[in-house]
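Of the protein chains in this complex, all but one are displayed in their positions.
So, chain A:
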């Protein structure tokens, strides 16, 4: 090999190192020339709207939607509890394809990760329909970029079912409209806000009974109960291996305790004013309380490392976890079914929100019928009319039943006109939990752009052995007004909020965790607040206030 060649051979890898560094941003220029975006005005579309032969009406929507089978693509995470690989394995979607004559090519990411979504959106190559669980805040941003199709006109023209819901629940329109006045996504809807599922504290009630305690009412009761869990060996194995309070993240712990001290971990509303929890003097008490729990090993000392639901499940099912904060189905229901027949006394009960030292006793939660998650239509779609009709089908009575209950005769029967799950769904014998088995039949309530049916949640709860509805216990404590609504920012507001919050979030996560773990003193909490001021929290709050008022004005 001559000298020049050798030099070249060595130089190439060097150049590639440089190239590799910047390559992450490439490959996005493929659509620079495609200005011929599909027309949003429906009149310009082809005349496929002529009624298809043999068609019928589903709440005003003609089905099948098309005469010749049409294929649409849809991106969506497949979700942790779904055992299959593709949503077309669900019987409800197979039936839906038969009813609408539209085949959906599902593109799945395995996780509901913000990263996978972000990469999809930056690729510039979009499927017809896109799922996201943050459309409430993201849709305005991506809409303004031109990635999403504004849907107002399409809804008026082609979505009789969804329009009917909008007309009968006027609040919803405001909840899903962007600051520029466009609707960019169709949300998951819970039409009666009392039916909303909530996260709530769950306690090993058999432990409570065994130790002769009562269910905790105040933050002090919580401390005493957790301490008893730690010291009195409720699992009876002779070892001090109990972890009284477990969690997958700090947020859940904060949702449990912060309202008792009058604040929240993130943004919240206090008498019409948007505030940021860590920037509130009362937050010091939350940190002090959690520090006390951590110091005495009542809060899982490994909570920063064990952040997966899997590790939490392991702790619960190996009989070492005493309390946690989670959903009714995926936490309480899963654990109960997993432990069925494996433990003599295993029992979980919902606890009421703890009362704080100043008498605050509330559960801060949302009440908006429209959830932040749902389906948006990409601006690249060649079939806006058919996409809209397919989306509208999800809100027809037929579609709601399919999405929540599956196919009649296969997963449910009609009893006196009411859908009732078959026993093999609520008590599966194939080794799956009922949540998992249900997802083989349906999309499951609460996650799809459809109307969540309360009869679904109720039957699953009862199947999980929870005779009393935890939400009933909670009803009196839910503080809807303190929850910040899913506000949307204009592009200018976004430009201010995003960079400031990037640093602030890093600072807060770091500082609060250090204070809870006792690595940093919380005595001079003023310093934290001063620092937050310096980092521009005031400026951020101003934008939030504006967005909040815009939301209220709607």
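Convention: a contact is a pair of C-beta atoms (placed from the backbone, for glycine too) under 8 Å apart; a residue touches a chain by one contact, two chains touch by 3 or more; residues count from 1.
One rule holds in what follows: contacts and distances are computed from a predicted model.
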item: Chain left out of the displayed complex - its UniProt protein name, from "NADH-quinone oxidoreductase subunit K", "Sugar ABC transporter permease", "DhaK domain-containing protein" or "Sarcosine oxidase subunit beta"; value: "Sugar ABC transporter permease"
item: Residue of A:76, A:334, A:379 or A:488 touching the missing chain in the full complex; value: A:379
item: From A:63, A:102, A:121 or A:316, residue that would touch the chain that is not displayed; value: A:121
item: Touching the absent chain when the full complex is considered, from A:85, A:105 or A:145; value: A:145
item: Chain A, residues in touch with the chain not shown (by the definition above); value: 7, 10-33, 114-115, 118-119, 121-124, 141, 145-147, 250, 301-302, 304-305, 307, 379, 498-499, 502-503, 506-507, 509-510, 512-514, 517, 519, 535
